[in-house]
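One structure coming up, written as structure tokens, with questions to follow.
One protein chain is absent from this view; the other protein chains keep their places.
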Amino acid sequence: MISLDSVRFTYEDAETPALDGISFTAAAGSFVCIAGSESSGRSTLFRLLNGTAPASFPGTVSGSIRIGDFDPSEQGHHATGTLVTSVFDDPDSQIISLTVEEEVSFALVQRGYPFEEIGERVSTALSRVGLAGFERRSTGSLSGGQKQRLIMASAIALRPKILLADEGTSALDPAGARLYFQIIEEMRVHDGTLAVVIDRDLGLILEHADLVIILDHGKMLLSGTPKEVCQYPDLLASAGLRLPAWLELSALLKRRGVLRGPIPSNEAEAHAVLSALVPEQVSA
Amino acid sequence: MAPLLKFFAMLGFIGATYLTGNLLLILAIIAIEGLLAFSCGVFRAFRITTAALLIGAFTLCLFQIFLIPDGKIVVYLIPFTHIGAITDVGIESCLLLSLRMMASVGSIPLMLSLTSQTQVVSLISGNFRLPGAYSIMLVTSLRFIPTFGDRMRMVLQAEASRGYNTESGNPIKKIGMILRLSLPLLISCARDVDTLALSIETRGFDPASKIHPRCIKPVFGDYILLLLCLILQASVVFVDKFIFS
Partner (left out) sequence: MIEVAGISTSLKKNRILNDISFKVQSGEFIALVGPNGAGKTTLLKHFNGLLKPDTGTVTVCGRDTRKAKTSELARLVGFLFQNPDQQILCQTVHDEIAFGLKYCGIPHAEWEDRIKQSASLVGLGEKLDADPILLTRSRRQRVALASVLATEPAILVLDEPTSAQDESETIRIMEVAEAYVARGNTVFLVSHDMDLVARYARRILLLVNGRIEADCSPADFFARRELLSRANLVEPGIFALATALGYPSTSIAESLTIDALADFICASDKKESL
């Protein structure tokens, strides 16, 4: 459903491309996670996928970007918005309404949904993020975590085919970050949404993603399933990401020759695999 | 109540204010508005806007009052001199001006506070068929202007924490400080607004669009309410024309 082929993007006044040689495909209902350091081009990829670049961020695009038959770089973000729902990183600069109810219904009103249907969608969306009963609350009185959930509720209400989320967890505490990924997972299951999530938390990414793309200085450093990507922990670290403790230990044991099999790709698997390596008399 | 009818009710208040010249009746209109605010649970906001309008009106009068020469001179600004004559007609005109301003201008924020955002969009873009940009401008200012106070407070705290004395009593210094510290405030708002614009455009807002959101249709009860409002406003004018004159 999303397919990129040799995509290259250079901002108008820049000398070097912000993205170069980006290619991947993702089917409906899959969970794609993109990670990389600040200068990796992850924001540029976000902008290309939702059509804000080059429309609002001028530059030259080459290669092919397709969402279905649709090219967001040509159509612009307003038209792309009918297919792709975007969640930006800072909740405060996305909330336009005074009350929770109005915020969630904003996009539905703009798109001309019947008012009767809007009410039902709003309450369903709010319950799915744990904000049921918050309809009349003022948006200004919400905490940071609640605001982020409000943004997610606004996205859920649209039942989008594609959700694009940029660094949504940076201001959240660990529990909030887990909830954020869980909400996206539910959208996948419930509504068949294709999720493209840009984040830095490698632990959560490896737990949820079907496809992991690691960017480094505008190029694709790694791309594959969590299992595939975990076999290259040094590359992950070189991309500026923090390896979860279980991955770091697995990598070290692999280097020392103690771990002979593949490096595990999530925490539970790692605990099982690594405990099996512990000599019996030591762990007794 | 459907937003279009609320709009007419608001016009009714403004009209009634200008159709009567009686100070007591205009005070009555303000009282009616207050009662409406109270019964709808927005009295606190009403009180704040009324107080702000009172201060604004008073400031206007300070200049206006010396420009009205008609009537009997009541007092001079500077006693025992002939500077700054204040006449009885002057006092009455200024009171009328102030109360009219409070009643008429005050009805606008009152109606806005009783109107949800969706209704505002429905009114401006649906009923009035104005470009979506107008309704968004109104909606965004309602959402962001109340946050300026909080944001300014945070800026003051941040700068005080760096040693900048934000508690200086000197008014000139204070003004200079506010101006200087408005910069971080404005910049953070400008940044937010940039992202906000992209966000709402990806959510379907198109300032150039000719497609209008559906209007909220008034129901029978709305018309009854509007009628009651208009009767109340008309009776004020009636009392003025036929009883007081």
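The letters A and B name the chains in turn, as written, and every chain counts its residues from 1.
Please note the rule applied: a residue touches a chain if its C-beta (ideal position, glycine included) is under 8 Å from a C-beta of that chain, and two chains touch if they have at least 3 such contacts.
The model shown is predicted, which means the values in this text are computed figures rather than measured ones.
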Candidates A:G29, A:G224 or A:G240 - the one touching the absent chain: A:G240
Considering the whole complex, which of A:P58, A:G133 or A:P174 touches the chain not shown? A:P174
Residues from subunit B at the interface with the omitted partner, ascending: 151, 154-155, 157-167, 180-181, 183-184, 187-188, 191
Considering the whole complex, not just the chains shown, which residues of subunit A touch the missing one? 37-38, 143-145, 170-176, 200, 203, 240-242, 244-246, 248-249, 252-253, 256, 258-261, 267, 270-271, 273-283
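Everything below uses one rule, namely that only the chains that are shown with their structure count from here on.
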Inside the complex, what are the residues of subunit A that reach subunit B? 50-52, 56, 77-78, 80-82, 84-86, 88, 90, 92-99, 101-102, 105-107, 109-112, 114-115, 139-140, 154, 158
Note: in the complex, subunit B contacts subunit A through residues 116-118, 121-122, 132, 136, 139-140, 142-143, 146-147, 150, 191-196, 198-206, 211, 213-214, 216
